[in-house]
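All protein chains but one are shown at their positions in the complex.
Take a look at chain A:
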Amino acid sequence: MLTKRIIPCLDVKDGRVVKGVQFVQLRDAGDPVELARFYDEQGADELVFLDISASHEGRKTMVDVVKEVASELAIPFTVGGGINTLDDMKKTLRAGADKVSLNTAAVTNPNLIAEGANFFGSQCIVVAIDAKFDQEINTWRVFTHGGRKATDRDVISWAKEAVTLGAGEILLTSMDSDGEKKGFDLALTKAVSEAVTVPVIASGGAGNAEHFADVFFEEGKADAALAASIFHYKETSVHEVKEYLKERGVLVR
């Protein structure tokens, strides 16, 4: 049977991992390859690298990071952030990434999903959705530009459209839960997971191992769960989360 995946997410700026990663035992906590190896050894099933470089040079550096990670590690990884064209996808995937994640660019130009899926296959194309509940429309609204810009799309129909266009996976971040450490947004995750035929990665809100169990069981129905700070700040480890999940009867590697 297929296992549930635990995915640490690393923010990369100009080739360095940023946003408060606390690993004293590493020689260099900002080195993406060293951190990737650390998480691999802990039992991470996959990794996500989010490129937050603003400059052209920073983006070029990201391709080198991707090459280096792919040379060193034998687990799959996704690269997101700043991927706007088919050419960006080509560069990233040819450098050795297994998947690319599209967010704002997919909303602005949905055809990009189809272009990528036709060229590389759906399994390479992840559509990332930033979701925030909106009482006015009584459902979740899609936000873009790192959560700064509201769109007129609702999350469920956008997720369905993305899959129809060729998305092979949905990376779903709850803006309401993100950073709160009170658990994943179970209602959101379940609603999207039931609406689409492809795997859904839940993101935003992980605070402890129990939260992962919640999002994998009936309440959340997620196929994978992503977290950043609780792993980076060593509040828990991938290994600890997996041990807990095993006790609770969740199938993990």
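Descriptive notes on the structure:
Here is the rule we use: a residue touches a chain if its C-beta (ideal position, glycine included) is under 8 Å from a C-beta of that chain, and two chains touch if they have at least 3 such contacts; residues count from 1.
One rule holds for everything that comes next: contacts and distances are computed from a predicted model.
Going by its UniProt record, the hidden chain of the complex is named "Imidazole glycerol phosphate synthase subunit HisH" among "Oligopeptide abc transporter transmembrane protein", "PadR family transcriptional regulator", "Imidazole glycerol phosphate synthase subunit HisH" or "D-xylose transport system ATP-binding protein".
Of the listed positions A:I75, A:A114 or A:V250, the one in contact with the omitted chain in the full complex is A:I75.
Although one chain is not displayed, chain A still touches it through residues 1-5, 40, 45, 67, 70-71, 74-76, 94-96, 98, 120-124, 168-169, 197-199, 223-224, 253.
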